[in-house]
Structures are given as C-alpha cells and as structure tokens.
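Note that this complex is displayed minus one protein chain, with the remaining chains in position.
After this line comes chain A, so read on.
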Amino acid sequence: MRELNPVLLKELRQRFRSYRSPLVVVLYLMVLGGFSLGFIYLRWRSAPAFFQPGSSKEIFTVLSMAQLGLLAFVVPGLTAGVISGERERQTLNVLLTTELSPLSIVVSKMVAACSFTALLLFASLPLYSLVFMYGGLAPVQILGVLAFFLVSMLLYAAIGVSCSTYFKRTGVSTVTSYGIVFFLVVGTGFLGGFIYELYQHQARMAMTNLQETPFIVQLLQDTNPVMVMLRILGEQATFGPGRDMWLPYWGTYAVTCIVLSVLLILWSGWKLNPMNHNRKLFR
C-alpha cells in the first residue's frame, strides 16, 4: 500500500494530537446546534404547543446558512497560515531541501486542513436529523448541500493556501484570505444585484423590459455561494428571468470552484519553488 505523504501524516498527527482540535469540533457543533435549537425555540414561542412540520425546511435553511458562514470563517483560518507559518517557524527552508516537491507540500497541507474541515462537516450531519424528524426535504437536497459545502471548502482552502504561499506573514495572509472569501460570499451577490439594477435602469430608460438576465449577472449569481445554496434548497434566489448558460447553476458553481482551486494550488506549488522566487509566471 502506498504510504501517506509525510507532510500530510505529520500535519494530521500534529493537528489531532493537539487539544485545540476537539475543542474546535465541540465549539463548531455548539454554535451550529445553538442556531438550530434557537430557531426551533423561536418558532415554538410564536406558536406554542405545536411545531409545524413545514418549518423543517426553514430549519434546514438556517442550519445550512450557519454552516456556510462557519465554513467561510473556519477554512481560511485553518489554511491561511499553513505555508507562511512554516516560514515564520523557520522550518520551510529545510522542508524545501528534502525530496518533497513544492506542489506535494502545498497539496498535503491543503488536504490536511480540508480533512479537518470535512470532519467538522460530517460531525454536524446528525444535526440534520432534526430536519428528517419532521420531513419536508428530499435526501437528494441534503446530498446536494453536502456536495456544495465540499466544493466551497475546496475553494476557500485553496484561497487560504495560496495567500499563505504568496504572503510572508500569516497575519497578512489571513486578512487577505478572509477578504477574498467575504467578497465571494457577499460581494459577488451585491455586485450581481448592483449590475442587474444598472441594466434594468437602462431598460426602463429605453422603455423595454429585460428579456433575460445579463450574462455577467447570471455568472455572478451562479457563483455566489449564498444564492446557489438557496437555489439548491428550492428557494427563488435569482436576479431577473434568468438565461441559458452552458451548465445548470450548480454545475457552473462546482466547475468554477474546482477549476479555480486547481489553478490556485498549481500556482502555489510554482510559487513555493525557491527557484521561482523572483520570477513572474507571466511576463
């Protein structure tokens, strides 16, 4: 059997040996559970003595939104220091003189961080039993949301790792990663809405109606995690009448996340190679 990459093995060993990891799992579940139970409590307070089964979808939406928020918060935090932390600890140079390629170091670091995030995701699955208790949601929707979380996690981790490779200091890398992830989660939605309003205003001035959503708006809404997730959950979260794209919205989102992640990881591996320190990828 092929041996695990030593960096991955070391990262997993260090991460799971530390008392912080179980603490993070506990906190994560407490926050997520707190959201769901708090929501149920509020619903129950507004209509005591019974709980509407139709509310299970709302619980699921709240739970998923909370999960997305936590992922956007946890993943950059876990990944933004993986390379810069090695640099700050003065262990990176020695690692780079071993037979491990820079790309394998980047990938191992990322896989280790993603493994821990995946653990958080899977540990939270029992919370979804609250939803099943009352029915109202298809299992395929839950699987869809889980897949959505996994590809989102991949992208956020790739962003964190590449910032960590590019910036020398973990502080700068962390702030930049959070900034980029915030733009993806919130900014793309706002930008999409803003551009859509501009188009609509133009159409109104020309006394016409928009026949289809402009391409750029469609692209932004198909890559905005909040809007994509709400659509997976069956909510109407779009700007305008929509337009035909090459892929369904979830396909656009998944492909964008995966392609961007792969490009960021390849670039990080290239950038980490000491022989490329002062070279530009494109001249």
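Here is the rule we use: a contact is a pair of C-beta atoms (placed from the backbone, for glycine too) under 8 Å apart; a residue touches a chain by one contact, two chains touch by 3 or more; residues count from 1.
Throughout what follows, contacts and distances are computed from a predicted model.
Asker: Name the absent chain by its UniProt protein name; which of "Chemotaxis protein CheA", "Oxidoreductase", "ABC-2 type transport system ATP-binding protein" or "Aldehyde dehydrogenase iron-sulfur subunit" is it?
Answerer: Its UniProt record gives the name "ABC-2 type transport system ATP-binding protein".
Asker: Give the residue, chosen from A:R13, A:K168 or A:H201, that touches the chain omitted from the document.
Answerer: Of the candidates A:R13, A:K168 or A:H201, A:R13 is in touch with the missing chain.
Asker: Out of A:L100, A:L130, A:L191 or A:V255, point to the residue that touches the absent chain in the complete complex.
Answerer: A:L100
Asker: Contact with the hidden chain only, please: which chain A residues?
Answerer: 3, 6-7, 9-10, 13-14, 17-18, 89-91, 93-100, 274-275, 277-278
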